[in-house]
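Yeah, one chain of the complex is gone here, protein chain that is, but the others are all in their spots.
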Amino acid sequence: MSAEIRVTLWNEGIHEKELPRCKAIYPDGMHRVIGAYLKGKPGIAEVNYAELSDPEQGLSEEILAKTDVMTWWGHTAHDRVTDEHAARVQQRVLEGMGLIVLHSGHMSKPFMRLMGTGCMLKWREYGENGERERVWVVDPTHPIVEGLAESFELPNVEMYGEPFGIPKPDELVFISWFQGGEVFRSGCCWRRERGKVFYFRPGHETFPIYYNENVVKVIYNAVRWAAPNRMAMPAYVQGNTQPLEKME
Amino acid sequence: MSAEIRVTLWNEGIHEKELPRCKAIYPDGMHRVIGAYLKGKPGIAEVNYAELSDPEQGLSEEILAKTDVMTWWGHTAHDRVTDEHAARVQQRVLEGMGLIVLHSGHMSKPFMRLMGTGCMLKWREYGENGERERVWVVDPTHPIVEGLAESFELPNVEMYGEPFGIPKPDELVFISWFQGGEVFRSGCCWRRERGKVFYFRPGHETFPIYYNENVVKVIYNAVRWAAPNRMAMPAYVQGNTQPLEKME
Amino acid sequence: MSAEIRVTLWNEGIHEKELPRCKAIYPDGMHRVIGAYLKGKPGIAEVNYAELSDPEQGLSEEILAKTDVMTWWGHTAHDRVTDEHAARVQQRVLEGMGLIVLHSGHMSKPFMRLMGTGCMLKWREYGENGERERVWVVDPTHPIVEGLAESFELPNVEMYGEPFGIPKPDELVFISWFQGGEVFRSGCCWRRERGKVFYFRPGHETFPIYYNENVVKVIYNAVRWAAPNRMAMPAYVQGNTQPLEKME
Partner (left out) sequence: MSAEIRVTLWNEGIHEKELPRCKAIYPDGMHRVIGAYLKGKPGIAEVNYAELSDPEQGLSEEILAKTDVMTWWGHTAHDRVTDEHAARVQQRVLEGMGLIVLHSGHMSKPFMRLMGTGCMLKWREYGENGERERVWVVDPTHPIVEGLAESFELPNVEMYGEPFGIPKPDELVFISWFQGGEVFRSGCCWRRERGKVFYFRPGHETFPIYYNENVVKVIYNAVRWAAPNRMAMPAYVQGNTQPLEKME
């Protein structure tokens, strides 16, 4: 695992400007709250921010090249991320960049391209205060749960429920219980060529989820887990090759 | 599992016309050799053929709608399958159609879209006669190995070697040994929403692989494995939903 | 998959004799209710019954030899199954017999030996009527969910909750939601050498769970799924072997 991880926190950044309730909770954007937690933690070398409104949508070759792990929050403008940029993010993951997809990022272009499925789910915003979620650890050996208890509660959330149209996770880390009667695979890991992908459900624009100590701890653990290996192995190539053994 | 499976054998169908050596082995196309084996076997209701040169590239909505399991052989013309048709095949898999991807189909558009990776690999055509492959069963509980011994040999093949740029298989069924020193994950299963995907390595345009009894037996078993479930569950949808429990 | 499956329904058979409430629901034993459902269904050749109080605890070599799939219900007398008999069941699974472990069978000796873990969990019997469980399908491609909807409810159950001390399931089929706030991996598949194992949570001695249409449908599907492959491959052996290739 790289000892010195450079993180880029990518944020759609629209709700924070347009929804008063979101702006009140996250005046500088959700990514800045997460970034403030990550900054200076062991293993984290750099915390950088990128937004959809940045040049090249915050996804220039330069930015991607110097990112070991990217977190992704998007919701209302998935379609405004260009196909070219989405393909670029996908390609960087295949080459080794870790990708942490948060909450409504489940239908973002980079995630859907990496999954190969529609990534659809059930959802519900119940009244003013949402409903209660309890996130259960189902793999206590996983580095992503370091420091957690067997479950933690989020008192006011938007619900996401099964069926969730994802490939079978390579590692299933969390399962959520919801007050309204649903369950959800809330923490899921996949490996795509040289890169690791983690989907983490919690987080919503109108609830202060990213101030929750357990939630940001999971994101921090996930950043460390998703950091690329250093290997003497090139990126995947399609190629003609000579025999390694003497042929008769 | 559907008792009455309708299979469509899709074939690029170019080498059979353009390469004399291929034409000599498969005068009517590789798919017809496989189809002749499948026809009339228990569980198989219909065997249909489709080719790239057919109207709508053999991938019309009508054909897909009446296909429970599709096999796919392509190599030299992956790029000529339109993005629209590739997306259509992907969509049908998500809705339940089984997809059996053969040999060089590893870089076909539908497979790559379903995997989310580059699907690249090492390869080698060694001289006139290729080299020896030994296919080892590593999951004897899998329906795809019904009737097989612990391994089988293919005396003259093109080599495919690791690293193979696929997602971790949900089920790994076969590992191949090659004379030249490589190994390969030769039989791999994935589940994508309602549909099953099986990649099976053996098969090449200039060797008579699809006349091998073990190879076609595996394809038959895979067709049965990949047939869709009949369920009282709709296709995946993204949707707002009401609570199932009384909320306080 | 064997077309003609011989099922043996093994039952501890104590609660039915000693608990009036259990006796009232299951006068002939829980296994007979399940067996009555299985009998005559497609693929099922024989339905046999065995109990702890039978000679050799219902686990003689003769019985095991002619069983393709065994279901197991035990609770209060796990320790009375001898180590020798438990080892015999384990061995038969390794040779190919399917094993469907029901409800409190999670701490039965054969299951624990096959898992290698303690298989512990949280539980609760809430008052007279228990609480509500909703069983969610999370793998709609799995043969075990054939014919089901996306979820089904059981209005009165004993709760089982995470953490559940099992190895990671090879296939996770169901996740349960409970009224009291817990979740549970309710349908889990493992493969052990030549044999398949399915753990299915629902079922309790004082609730009429095995009269529920969805529950017995799952058990029937699981029996079909767990039936052994017919292969030209011997059971696993440790053995010295000659080279398959000419050595220099």
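The letters A, B and C name the chains in turn, as written, and every chain counts its residues from 1.
Everything below uses one rule, namely that contacts are C-beta pairs under 8 Å (C-beta built on N, C-alpha and C of every residue); 3 or more make two chains touch, one makes a residue touch a chain.
Keep in mind it's a predicted model, so treat the numbers as computed, not measured.
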Across A:E16, A:D68 or A:E193, the one contacting the chain not displayed is A:E193
Answer key for C:P27, C:G118 or C:P155 versus the chain not shown reads C:G118
Touch rule applied to chain A and the missing chain gives residues 1, 132, 134, 137, 139-143, 145-150, 170-171, 179, 191, 193-196, 228-234, 244-245
Chain B residues touching the chain left out here are 134, 136-140, 150-151, 162-164, 168, 171-172, 175-178, 181-183, 185, 246, 248
Had the left-out chain been drawn, it would touch chain C at residues 90, 94, 107, 113-118, 120-124, 126, 131, 159, 161, 163, 165, 167-168, 170, 179-182, 190-193, 233, 236-245, 247
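Criterion: only the chains that are shown with their structure count from here on.
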In whole angstrom, the CA-centroid distance of chain B from chain C equals 33
Chain-centre distance (mean CA atoms) for chain A and chain C, in whole Å, is 37
Check: chain C positions touching at least 2 other chains come out as 134, 137, 139-140, 150, 171
